[in-house]
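A single protein chain has been removed from this complex, and every other one stays in its place.
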Amino acid sequence: MADLTAKTPCAGLLPLSIGTLTLTEVDPGHMTAVAPLKGQTSALSEALKTAHGMALPAPNRATGKDGARTIWFGHAHSLLIGPAPDPSLAQYAALTDQSDAWAVVRLEGPGAADVLARLTPLDLRAPQFKRGHTARTDLMHMMASITRTGPQAFQIMVFRSMAHTLVHDLKTAIEAVTARAG
Amino acid sequence: MRIICPHCGARDRREFTYQGDAVALERPAPDAGGAAWDDYLHNRENPAGVTRDLWYHEQGCGAWLVVTRNTVTHAVLTTDLAATVREGLA
């Protein structure tokens, strides 16, 4: 019997390049939900700094950088993206493997915010939603996480099973924005 | 309509799921008697004015909220985390 082979959520769907905009699948590495135990938030933040070089993010914020990032992911947990979680974290937090649970894509290029404005009610204006800001929000009826990773770049996550819809909706919006630009 | 989530800030109401009156936070003891349970489960005011109800930030942070709003003007007056409100009751 052959080994099990891995498939990414957007396999066969991406990359995509239309006009000045590109949509690519991100290989996030490990993704771990980190939910602090009661009263352990600061201790967890310290442990995260020691082990992975970044603090636990405040609400609506991301810490770290490409390759090793923690993004605020809800009222009670954050998502460590990149490295495998250091075992020391388990002392202060419930850790749940989410490496396969989310489709992760990167939308980049002039007009990226205009594309998202067609899909989410989130306020994405640059002064309100700066690099390092993140939000849990609705994206065409899908629970989504949106993080600004650059002046014209966003990381977008939805449940893995919805990767097809995500790509379809983003593609439609990219085409519309590109057509307007002429 | 916009609801201010204490975690996420002002958001479109499409991100929220409506539940019902905030009385749901005040669960009676099992032996509180039929009248108390009827009030908890079924009897509801229908005010033309200020009301407190529960909303779930389902497409957002996943927090349960107590939203105080005016059913006549549609103004959203305050929002609190249900957990905080519940801790205040305990």
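We just call them A and B in the order they show up, numbering each chain from 1.
Everything that follows uses one rule, which is that contacts are C-beta pairs under 8 Å (C-beta built on N, C-alpha and C of every residue); 3 or more make two chains touch, one makes a residue touch a chain.
Criterion: contacts and distances are computed from a predicted model.
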Name under which UniProt lists the unshown chain, selected from "Sarcosine oxidase subunit alpha", "Carnitine transport ATP-binding protein OpuCA", "Electron transfer flavoprotein subunit beta" or "3-isopropylmalate dehydratase large subunit": "Sarcosine oxidase subunit alpha"
Visible chains that the absent chain touches, using the contact criterion stated earlier: A, B
Interface with the unshown chain - residue positions in chain B: 1-2, 10, 12-13, 17, 19, 24-25, 27-28, 30, 34, 37, 40-42, 54, 56, 58, 62-64, 73-76, 81-84, 86-87, 90
Chain A, residues in touch with the chain not shown (by the definition above): 1-9, 33, 35, 37-38, 75-77, 94, 96-102, 117-118, 120-125, 127-128, 140-142, 158-165, 169, 172, 175-176, 178-180, 182
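Methods note: only the chains that are shown with their structure count from here on.
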Chain centre separation (chain A, chain B; CA means) in Å: 30
Residues of chain B touching chain A in the complex: 7-12, 14-15, 57-63, 81
Touching residues on chain A, where the partner in the complex is chain B: 59-60, 74-76, 121-123, 135-138, 143-144
